[in-house]
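Taken from a larger complex, these chains appear in their original positions, while the remainder are omitted.
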Amino acid sequence: MIPRYARPEMTAIWEPATKFRIWYEIEAHACDAMAELGVIPKENAAAVWKARNVQFDVARIDEIEAVTKHDVIAFLTHLAEHVGSDEARFVHQGMTSSDVLDTCLNIQLTRAADILLEDMDKVLAALKRRAYEHKETVRIGRSHGIHAEPTTMGLTFARFYAEMARGKARLLAARAEIATGAISGAVGTFANIDPGVEEHVCKMMGLTPEPISTQVIPRDRHAMFFATLGVIASSMENIAIEIRHMQRTEVLEAEEFFSAGQKGSSAMPHKRNPVLTENLTGLARLVRMTVIPAMENVALWHERDISHSSVERGIAPDATVTLDFALNRLAGVIDKLVIYPENMLNNMNKFKGLVMSQRVLLALTQAGISREDAYRLVQRNAMKVWEEGRDFKQELLADAEVVAALSPAEIEEKFDLGYHTKHVDTIFARVFGEPA
Amino acid sequence: MIPRYARPEMTAIWEPATKFRIWYEIEAHACDAMAELGVIPKENAAAVWKARNVQFDVARIDEIEAVTKHDVIAFLTHLAEHVGSDEARFVHQGMTSSDVLDTCLNIQLTRAADILLEDMDKVLAALKRRAYEHKETVRIGRSHGIHAEPTTMGLTFARFYAEMARGKARLLAARAEIATGAISGAVGTFANIDPGVEEHVCKMMGLTPEPISTQVIPRDRHAMFFATLGVIASSMENIAIEIRHMQRTEVLEAEEFFSAGQKGSSAMPHKRNPVLTENLTGLARLVRMTVIPAMENVALWHERDISHSSVERGIAPDATVTLDFALNRLAGVIDKLVIYPENMLNNMNKFKGLVMSQRVLLALTQAGISREDAYRLVQRNAMKVWEEGRDFKQELLADAEVVAALSPAEIEEKFDLGYHTKHVDTIFARVFGEPA
């Protein structure tokens, strides 16, 4: 977790105070369930809730842990300082530390997912707004970085919208994957604790009981979660790369918003760097790098080994905090992106009409000219554009052989941009679910 | 793709002949749709189906490609050799090569997913059968590789079943992700082809139309697909590692099936190596390594660059063929795994009853002994077991201070394995969905 790439909403989830609060709630609900089952006295369960409004003292817990060398015991000792030793004596009964730790981790990941889902909504809203704004803003479509055929800026935004909407659906699924809890004891047999406790705790904490756990909740769930973040980060990179390309000096179809106060802008007005999207490109790598270790964490020895733990102490905050920051940054970038429709047209016309050569070729063959001849006709006019900078349409109109096959109006029509945008509404309806 | 780790069912999907067949079907259905829309003559569309039963000549197509340097054109040229140049002249009209290539790739991946789903069913069936068979076969549960509390072999199988069932659900979702097709032209605008063609082709080929494509189908879908295979491979590794541990000379709770004829078995009967599960461990790495490149493939330049293509030529067959082989091998390993319940009991009793020390400790405190005293009592008897190899239960029964707190029957009860297995039915009901 890099402080400069972190938002407090997300880092709060990973602070010790939050963790202890969750542990407390798990233990208190577990006591309730045990009391309900008649395993412990109801008054002891009730007593635990005396600490309901306590802000646990992290430093004090650390102090105890320095002695006990065990984090959960340190917490329970501190809890007893609030609840009373005697009243607290049934807390955690029949449970194993992992019951608390793993259920807590999944709660944290679930909350992180909720924030990420909000982030994605911001990104989606920005993309949708800009898509409609530039639905008809024509620009050249490129394959291999080379001009191909016209498209619109709105279609670019709509495409990213569809991709991010898929990302959101995946994140919802990934959230469901890790929204489970387990209170099943040392090796998951419920030998020392009734399954009813797990059910109650999960219900109160917004989780589903893990159908079968060992000492730990199975890590394929977490692997899937991090893999999903990796895919979303990759989609984010996809958008970032597009913007970086658009902002290149030679292309200049868009620029990241550059506030008036930002240093250096006016003496070197050409030097506005797409630093935010470059940053997002790097952040995507940071999120993605957590995927493989999360997968390596799946194969634990027998009922558990603890190799996964240090990994998760790193990647759980790192991946969620970084992606949260990045998605927020992305939403802002999209929202404020400065778009230059005129430059888009200029770029498209860089080789005066040459991008239409394919359409002309087709029209000539459809007009009955042989493929070879059509090709020759297009070629000789195209080369004048390429080599001498002439205008393609004018050359065609001046080429007797071409005009013999196609009327000026027909030639003119081949350069009509409406030909390329005629299905934009259809596509928008598919993406945004509204009538074409 | 490593021939020795490949099954013909899956490699067939990736053979040139299969690819050409799919291309053919895409082109033929596209012609039908264009004819229906009145864009091309119906007789030309019908003519294409003359090649319905043709086995395309891969060598001939390669020969043409050597000249044209373009695979789709080579195929179309060859197709025309079967259909007739004139009849075939509308084939591929308004389409771009990627329309065929990308739709084909997704069909191949979808078919691969179908085989993998069958594979997972085999694994699931084997796991379920073995789970019920060993539902009550007690073995020691281990955390950190160290004895913890008893569990059953059936629970181990049931746990893997639940994990693989999650894997199957994920694979179904991943299959849906890549079951899309696109016939949208050079930059995805449908400028040269009606969206109705895409709809028809997709319908006939079992796909959903890609809501918005560029020249290509967006690669976040493929990233998610390979990420899912990576998670399943990791779950497979989880099972493989368990079996490898069980087969260790010192543990010997299970062995991969070793046919009578296998060399060397009887002169060195201890030397039966878990080579299949070791192999699966390695294969898991091979599948997993495709995840990051698939994610790196997502960010393409503008409407497409072709950097993803070489990656997919590698990872698409590699990941699916390897995982298919591995899951089949896994199903066989589970199915025939030789299990030694007696060794399980012997292992559990390695430190004569010491694994029950925790239960005894709890019982003593519940009998009113202070925590400190209870600990002292357990400790002094435990050390006799640890250091002198005595039997824990016998020592407790002979310890006057212990017996003063717990009756012999109560002590006896602490060593009852039924205590640990009492919720096995509950857990099985959760996993296999049957009544407890």
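When the chains are written out, they are named A and B in that same order, and each has its own residue count from 1.
Simple rule for what comes next: contacts are C-beta pairs under 8 Å (C-beta built on N, C-alpha and C of every residue); 3 or more make two chains touch, one makes a residue touch a chain.
Source: prediction; values computed, not measured.
Identical protein chains form the entire complex, numbering 4 copies in the structure file, with 2 of these shown.
Assume only the chains that are shown with their structure count from here on.
Rotation angle, subunit A onto subunit B, C-alpha superposition: 180 degrees, expressed as a multiple of 5.
Those residues of subunit B whose C-beta lies close enough to touch subunit A in the complex are 141-145, 148-151, 155, 158-159, 162-163, 166-167, 170, 173, 177, 185-192, 195, 209, 211-215, 218, 220-221, 223-224, 227-228, 230-231, 233-235, 237-238, 240-242, 245, 281, 284, 288, 291-292, 295-296, 298-306, 358, 362, 419-424, 426-427, 430-431.
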